[in-house]
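Note that this complex is displayed minus one protein chain, with the remaining chains in position.
Naming follows writing order (A and B), and every chain is counted from residue 1.
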Amino acid sequence: MNFSRRVLLKIAGITLIGAGVRPALEALGAGESPKTLASPNRLAGKRWAMAIHTQKCPAGCRECIDACHREHNVPDFGNPKDEVKWIWNEPFKDVFPGQEHRYIDERLKEKPVLVLCNHCDNPPCVRVCPTQATFKRQEDGIVMMDYHRCIGCRFCIAGCPYGARSMNFRDPRPFIKKINFQFPTRTKGVVEKCNFCEERLARGLMPACVEACKEKALVFGDLENPASDIRKLLQAQLTLRRRPELGTKPQVYYII
Amino acid sequence: MFDPGKVLPGLVIFLILLTFPFWYGKGRTAPPALPVDTPEIQKLSVKKCIEPTPFMKASHMELLNKWRDAVVRDGNHLYANHEGKKFSMSLSQTCLGCHSNKEKFCDACHNYSGVKPNCWSCHVVPQEGRT
Partner (left out) sequence: MLEKALIGDRKYWTWVGFLILLIGMGGFYYLRQLDYGLGITGMSRNVSWALYIAQFTFLVGVAASAVMLVLPYYLHNYKAFGKITILGEFLAVASVFMCVTFIIVDLGQPARAFNMILYPSPSSILFWDMIVLSGYLLLNVAIGWTVLASEKKSIPPPKWVKPLIYLSIPWAISIHTVTAFIYAGLPGRSFWLTAVMAPRFLGSAFASGPALLILLCFILRKFTRFDAGKEAIQALAKIVTYALIASIFFVLMEIFTVFYSQVPEHMQHFQYLFVGLHGHYALVPWMWAAVILAAIALMLLINPRTRQNEVLLAVACAAVFASLWIEKGLGLVVTGFIPSPLEKITEYYPTGPEVAITVGVWALGLLILTVLYKIAIEVKVEIEE
């Protein structure tokens, strides 16, 4: 046969390129596609933030925690090793290490302070994510999780200075007491955290924790709106933020 | 090195094996009939899906991927279809809201095609009206 290997390879190569022409043309010439839109009755804000009146929290109260975990199908594994939590209480001395001293009232040292993701303006977790599964929304500053894209590498957990993130070391489904069918669960192998209830904001509702608090201890609003309650609150009082010297620009403000 | 006695039968056997998935099942099993008579669909005045059926059959996974990126990454929760009609972009609430018969509808076709989508490990299947 007068047919060299080189000629065969040339023909095969051209055939392969030719086979790719139609898909390429189809992709380029795709027609007008339907649109995705923002919900019309959503709460609009340019920089969501939260302020917490720690003095208003009654001892042993868990209304906000239970509301959040119920709403978002957060599992209860029953052991601290696998624990997943979006919002919880820690003693004052652990939330603000370095602020407590020998002469501080013992009750203040152990006083429970609410902690959650701070939705930082300069989030290290977003910086380190290798797939942008966690990302900062430009429109409103919320640090979001894309559970579809997360590969479970846990670099974000290492990067978070606040311990706000939890890894699903096991399948969470069997450990959700009562599934909320309006919201998905997560699956094993992805990292999760508070999302400032972006799905409720899209429906014109306040975050679950804010709504559940009977003492009105949680104030949520848009810092870029000078008329918002939170903006006025921050101007009226000195507030503490967690580890501000790290430059993360956290957006949860504490009134002690 | 062309030994026709070995190469040609070899090629024929190779082609038979290569095309095995395409000819083996022909005529043995028919694609399942997908029932669209759920109570929720029967309550609709206009019995139309988000998009025309041929489009949905061919591209529902691409549509869902688009919805996923729009909801999660862009923060948009509303979809305007070809006719401008608006829907909330939710697999569990919108799609399964009408097609509440997941086993007879989604799973039947997926099992037939040998497809295992992993949406259900996170996206809960609504209990109400399940057939």
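Keep in mind that, in the parts below, a residue touches a chain if its C-beta (ideal position, glycine included) is under 8 Å from a C-beta of that chain, and two chains touch if they have at least 3 such contacts.
Everything numeric in this text was worked out from a predicted model, so none of it was measured.
**Student:** So there's a chain missing from this view; which of the remaining chains does it actually touch?
**Tutor:** A
**Student:** For the full complex, which residue in A:45, A:124, A:184 or A:207 touches the chain that was left out?
**Tutor:** A:124
**Student:** In the full complex, which of A:63, A:90 or A:121 touches the chain missing from this view?
**Tutor:** A:90
**Student:** For the chain left out of this view, which of A:190, A:219, A:234 or A:255 touches it?
**Tutor:** Residue touching the absent chain, from the options given: A:190.
**Student:** Please give every residue of chain A in contact with the chain that is not shown.
**Tutor:** Counting only chain A, the missing chain is touched by 80-84, 90, 93-95, 97-98, 115, 124, 126-133, 149-155, 157-163, 166-171, 188-191, 243, 246-248.
Just so we're on the same page, only the chains that are shown with their structure count from here on.
**Student:** So the centre of each chain is just the mean of its C-alpha atoms; given that, what is the distance between chain A and chain B in Å?
**Tutor:** Roughly 31 Å separates the two chain centres.
**Student:** Per the contact definition, I'd like the list of chain A residues that touch chain B in the complex.
**Tutor:** Touching chain B from chain A are residues 1, 34-40, 42, 73, 135, 137, 139-140, 144, 146-148, 171, 173, 179, 181-187, 198-199, 202-203.
**Student:** Which of the residues in chain B end up touching chain A in this complex?
**Tutor:** 2, 51, 66-68, 70, 72-82, 86, 88-89, 92-93, 118, 121-124, 126-127
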